[in-house]
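Following this message is one structure expressed as structure tokens.
With one protein chain withheld, the remaining protein chains of the complex are depicted in position.
Now for chain A:
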Amino acid sequence: MIMLREGMDEMCAQGEWPLYEVFVRSKRGLNHVHVGSLHAADGEMALRRARDLFTRRNEGVSIWVVKSADITASSPDEKDPFFAPSADKVYRHPTFYDIPDNVPHM
């Protein structure tokens, strides 16, 4: 989901604000979800701007911001061998096991 950007340091050196990714918890009981990104001079400013940008209509009760450059991401391509180990272990799933129909509550 995150575009890792070369030249980020160079950009900051020129006085451009770094990019922050924004995560919002829409209500209690739910996870924070990535909603987009914005530029800010520092984390505190990123939080304020995230509030103004992403929660103008009660969309959130909590916000996280993190510098995009600080995110380490996997390749999103599903063919990537990174995820291959999860594809060949069918025995991790409950449907792998045959249980007679007359056994209750299983």
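Here is the rule we use: a contact is a pair of C-beta atoms (placed from the backbone, for glycine too) under 8 Å apart; a residue touches a chain by one contact, two chains touch by 3 or more; residues count from 1.
Please note the rule applied: contacts and distances are computed from a predicted model.
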Name check vs UniProt for the chain missing from the figure, options "1,2-phenylacetyl-CoA epoxidase subunit A", "Stage III sporulation protein AF", "3-isopropylmalate dehydratase small subunit" or "ABC transporter ATP-binding protein", returns "1,2-phenylacetyl-CoA epoxidase subunit A"
Note that chain A touches the absent chain at residues 1-5, 11, 15-17, 19, 36-39, 41-42, 45, 52-53, 56-57, 73, 75-77, 79
